[in-house]
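Read through the structure below, which is laid out as structure tokens, and then see the notes.
On to subunit A.
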Amino acid sequence: MKFLFSIVASSAMLLSSSVIAGSSDTKVALVPGGPHPYFAAWERAGQDAVKDFGLGKADYKVPAEWDLSQQNELIESLVGKGYNAVLVFPGDAVGTNKILGELDDAGIPTAALAGCVEQPTMAKMCFGTDTGHSAYLGTKQLIKSMGGKGKIAHFTGFLVDPNTTLRIKAVEKAVGEAGGGVEIIQVIADIDAYEPADEKINAFMAAQGGEVDGIVTTAWVPAVVASQALTNMGDKRIKMVGIDHDEVVLKAIKDGYVHGTMLQNPYGQGYIGSYVMDKIRGGCTFKSNAPWKSTAQTNQFIDSGTVFVDISDVDTYVDAMRNISLDILKTFEGDFLDC
Partner candidate 1 sequence: MRGKKNPFPLSLWPAKNIMKTLMNKKIPNFIFTNQFGLLCLVLVFIAIFSTVTDGFTSRFNIFALSRVIAIDIMIGLAMMVVILTGGLNLALGAIGVSAAMFGGWCMEIMGIPVIPSIILTLSMGAFLGWVNGIITVKTGVHSFIVTLATMSIYFGFMTMLTEAEAFRRLPELFTDFGSAKLFNKYVSPLLLLSVATCFILFYLFRFTDIGRKLIAAGANPEAAELSGISVSTMFIHCHVLSGLLGALAAIMLTTRIGAAIPSMAGQLGMDWLLPAFLAPVIGGTLLSGGKLSVFGTMLGAVLVTLLTNGLYLLDVGEFWIRFFLGIILLFAVLLDKAREYFTLKSVIVS
Partner candidate 2 sequence: MNELCLEINSANKSFPGVKALDQANFKLKKGSIHALLGENGAGKSTLIKIITGVHKQDSGLLLINGKEKILNTPNDATKFGISVVHQERNLIRRFSVGENLMLNNLPKTALGLIDYDKIAIQSKKWLEIMDLDIDPNTTVSELTVAKMQLCEIAKALSLKAEILLLDEPTSSLSPQESENLFSLLRKIVRDEGVSIVFVSHKLEEVFNICDEVTVLRDGKNACTSESINNLDRKKLVKLMIGREEQIVKSDRKSDDNKDAILTLTNIKTELGHKDIQLELNRAEIIGLYGLVGAGRTELVKCLIGLEKITAGSVKINGKDVTIDSPKTALEKFKIGYISEDRKKEGLILIHNVLDNTSITIWSQIKRAIGLVTDKMIADKINPYISELEVKTPSIYQLISNLSGGNQQKISVAKWLAAGTDILIIDEPTVGIDIKTKAYLHKLIIELADKGTSIILISSDMPEMISLSDKIIVMKDFQIAGIVENDHSYDSVSAEIMEYIHK
């Protein structure tokens, strides 16, 4: 028993020395679906939001595993600890709605970030990359680089990830519009973790490497593993369009193994998301005629922007992302909120 008491006592002191509180009492919790490199940018975005917008707190809290009940348990304990605004990457397009409803009953504003929940929902907004559109653009780029014909393979993320179904449909749509010259020979999903991705992608390359002409990856880890596989094989015949900004992918672009990558804007999502939460808690509400975009899941969608980066502008991608965020921030209050 003594062992447990010592832990409790020491952590109590830790509590008092938390981050210096800003003027407003908004405490935002940024909660991803599980541990994943994409969300690393949220941590910095939260800290910048506290500095720039004077928030009480904007902390990035990660569930130990990709498991909806663990995400729910974490969110519930965070609310218990005093966080009064929650930005969440939905662990499940419908499942997460349940807890968002309960948070709303407790007067806590919530929003879906980087992935949307299906309507009807209590989430104030869905702010993220239009993943469907982004996958569509990426596939178009791939088809262009393949000269309009050939066989492609599509590697994508967890089946529980709400964006996965959007991405699969978007790739099919883009291939459909290519006039029949292009055909999807295999879709490998549920491999957004390193061990399964490594096993499945290499097995695929070994078995079907010869027949495939192009690869589109719409999830971070498969993009990294596929770029690595192509680099190892030294194969420049197979064209590939990746996603996100992992150095392995960027290096492969520079070395010419990968045609390009579709950037999303995790930093902007975290930064502007926290800003919006503070505004909502400050009493602002969304305009009835706000210029919402709509996707298959929701019609309260705000696009955090996506940009295709290839060998030409691979070194300047950081500024590209930053500019997009600043544009959105400048016009956000005017377009969307009346306070």
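Throughout what follows, a residue touches a chain if its C-beta (ideal position, glycine included) is under 8 Å from a C-beta of that chain, and two chains touch if they have at least 3 such contacts; residues count from 1.
How were these candidates chosen? In short, all candidates are chains of the complex that A comes from, given by their letters.
Treat the numbers as computed from the prediction; the structure is a model and nothing was measured.
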Pick the candidate that touches subunit A in this complex from 1 or 2.
1
Touching candidate 1 in the complex, subunit A uses residues 7-8, 11-12, 14-15, 61, 63-70, 72-74, 76-77, 79-82, 92-95, 97-98, 101-102, 106, 118, 159-160, 190
